[in-house]
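Only one protein chain is missing from this complex, and each of the others stays in its spot.
Read from first to last, the chains carry the letters A and B; within each, the first residue is number 1.
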Amino acid sequence: MERSEVLKQFKPDHENMLNILHALQNNNSQNYLSEEDLKIAASYLNTTYSHIYGVATYYTMFSLKPRGKYIIRVCNSPVCNMENSTKVIEEIKKNLSIEVGETTDDMRFTLELSECLGKCEEAPGMMINEDVVGNLDNVDFKSIFDNYN
Amino acid sequence: MIQEKRITLKNLGKINPESIDDYINEGGYKAFEKAVGLHHIEIIDEMVKSSLRGRGGAGFSAGLKEKFTSEACLRCEQKYLICNADEGEPGTFKDRIIMENDPHLMLEGMLIAAYAIGASKAYVYIRGEYYKSIDRINKAISAAKEKGIIGKNVFGSAFSVDVEIKLGAGSYLCGEELTLLESLEGKRGYPRIKPPFPAEKGLNGKPTLINNVETLATIPAIIYNGPEWYTSLGTEDSPGTKIFTISGDINNPGYFEVEMGVTLRQLIYELGGGIKDGKKFYAAILGGAAGTFVNESVLDTPMGFDTLKEKGAVLGSGAIMVMSEGRSLFDITNSILEFFKHESCGKCVPCRIGMPQLLHIMENLKNNKIGRVEALDLLLYESEFMAKSSLCPLGQSPILPIKSLKQYFENEF
Partner (left out) sequence: MEKVNVIIDGLNLIAKSGKTILDVATENGIYIPNLCHHPDLIPTGNCRMCMVEVEGRRGQIIACKTPVEDNMIIRTESQDISLIRQTTLELIHSNHIQDCTNCHNNNQCKLQEVTAYVGVNEKRLNSLRRTKPLIEKDESNPFFTLDHNKCITCGICIRTCNEVQGTNALDYGYRGFETVVSTFGNRSIKESVCESCGECVVRCPVGALYPKDEKLPTREVKSVCVYCGVGCNIYFGIRDNKLVSARGDRDSIVNKGRLCVKGRFGFNFVNHPERLTKPLIKKNGEFTEADWEEALDLVAKKFASSKGDKFATLSSAKVPNEDNYVIQKFTRAVMGTNTVDHCARLCHAPTVAGLVQSFGSGAMTNSIDEFTNAATIFSIGSNTTAAHPIIGLHIKEAKRRGAKIIVANPKEIDLCRFADIHLQQLPGTDVVLLMGMMKVIVDEKLEDSGFIKNRCEDYDDFIESLNKFDLDTCEKITRVPKEKIVEAARLYATNKPSSLIFAMGITQHSHGTDNVLAISNLAQLTGSVGKESSGVNPLRGQNNVQGACDMGALPNVYPGYQKVTVPEIQEKFEKYWDVELNADIGLTHTEIFDQIEKGQIKSLYQVGENPVLSEADANHVKKVLDKLDFFVVQDIFFTETAKYADVILPATSFAEKEGTFTNTERRVQRVRKLVDPPGEARDDWQITCGIAKKLGATGFEFNSAEEIMDEINEVAPIYGGIKYNRIEELGLQWPCLDKNHPGTKFLHKDKFSRPGGKGRFFPISYKASAELPDKEYPLILTTDRSLYHFHTSTMSRRVKGLELLNEEELLLINPRDADKLNLKNEELVTVKSRRGAVRVKTNITEICPKGVVSLTFHFHETPTNELTICAIDPVSKIPETKVCAIKIEKTDHNIK
């Protein structure tokens, strides 16, 4: 979608700042906020570039560099940490051959850490884009990732 | 054997959360209809009488908060009601359960609160990662608009209201009500300094009431059944029910809505199915990361805001993280402090630089550069200082787990 089409869905009120940034990021084929995205949002909301940059870098769900099609967010909060999320992270790293914050060469997956995803009853857990996957103690990550093309 | 008492979870599993008709068939929106037939001061009176305490963690009287916002300025063009759905306290998922399973109940609570304070605009500020909840609430709002429950002159009254959903984007601190306002205004999640309180100057400088999802979801039942019914539940200082979310070394982790006054022992052994692998109870963290460690001496303390306070513990969000024997308090403390460091906004000095220094102490302990006693004392000194000097509740949080560690596990840390 053209950026202007994305913006049209929202009134140019500052209350819509985060909604707009989410929408622009979702609309970006590389799952991130490009400088162009930020500039157009700033103009639309009548705010300054430096302000919107400050906002975009503050919130962890926004990325300012290109990311994969699927974003894996592994919960690393106390409960999941207690249930060995560290091991989960290591296994995913090995499986995808990337470090945390990196994207696979085929631009399919980006690995990120997340604070508590509220899936503590199934710790350790993670999200792959909008899907929540829990009970990761003993799973075959390859078969999970194969579902995401 | 203790039984659940479901108020906010009453429709859970009984209705299709995406069907407004299901909700209405279960008596939904009756309380709202009743409410708009009353004077808004009557609603506030009922709320004050119910003694409902905010379920976000702080436990302030929901009725008084409504009262202050309602009285803040009589001629204001605009007031706001905000549902704080930015659930992020580690170990807490009660709001998610409500939003995913009964979004209309929360919405009904919002509408009643909005009417009570005279807000024509209501927002749901929700965690960006809660995709399913977002979807459910969006659908619920649309359905309620279609039915005329949200809109102009609802139920033939003079009251008109609009509800919109606003997404968070990954910041624990934005769940703090003043920071939430900043975020909603399109800014970085930097906390504001009180006063002024949101009741006087909230969103866009206008009187604003901010309530947690669980608090709001409790309102319809109170309005429908009356405050006396509500105060008959729970304890004197903490009436009503509470959703506890239990995780960790427990056979049956999950959520349980029970009357206040329940004991930790009942929650763990009767509802939670006991400790995993038949092990012994060692410790629990009550209230999340910004919560407190307790040992077995608290197992039989009735859960309530004030009763726990007497024990140097907090009820907080109702999160209970259970640890069995053999667990390392160091690891969990380290994880909690990492969490705080990650979520520190960086605005004020004590929190921005203090958080990494707390971890530095942990690192020194790990590397045997300092001993346990010294480490705990240093942690206590720093976190106490941070509690006194930080700008917002985040910097004031590490003292909670650390002080309780000192109190309950001084020799085992």
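As a convention for this text, contacts are C-beta pairs under 8 Å (C-beta built on N, C-alpha and C of every residue); 3 or more make two chains touch, one makes a residue touch a chain.
The structure presented is a predicted model; accordingly, all values stated were derived computationally and were not measured.
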item	value
Partner chains on view for the chain not depicted	A, B
Residue, one of B:Gly13, B:Gly346 or B:Gly371, that touches the chain absent here	B:Gly346
Of A:Ser29, A:Ser50 or A:Ser97, the one touching the omitted chain in the full complex	A:Ser50
Where the unshown chain meets chain B, residue by residue	171, 188-189, 193, 341-350, 352-357, 360, 378, 382, 385, 388-391
Absent chain, residues of chain A that touch it	35, 38, 48-54, 57-58
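Following the convention adopted for this analysis, only the chains that are shown with their structure count from here on.
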item	value
In the complex with chain B, residue positions of chain A that touch it	14-19, 21-22, 45, 47, 51, 54-55, 58-62, 73, 76-79, 81-83, 114-123, 127, 130, 132
Chain A contact footprint on chain B (complex, rising order)	87-93, 95-96, 123, 127-132, 164, 166-172, 183-189, 203, 245-248, 253-255, 285, 289, 319, 321, 323, 327, 331-332, 335-336, 338-339, 342-343, 345
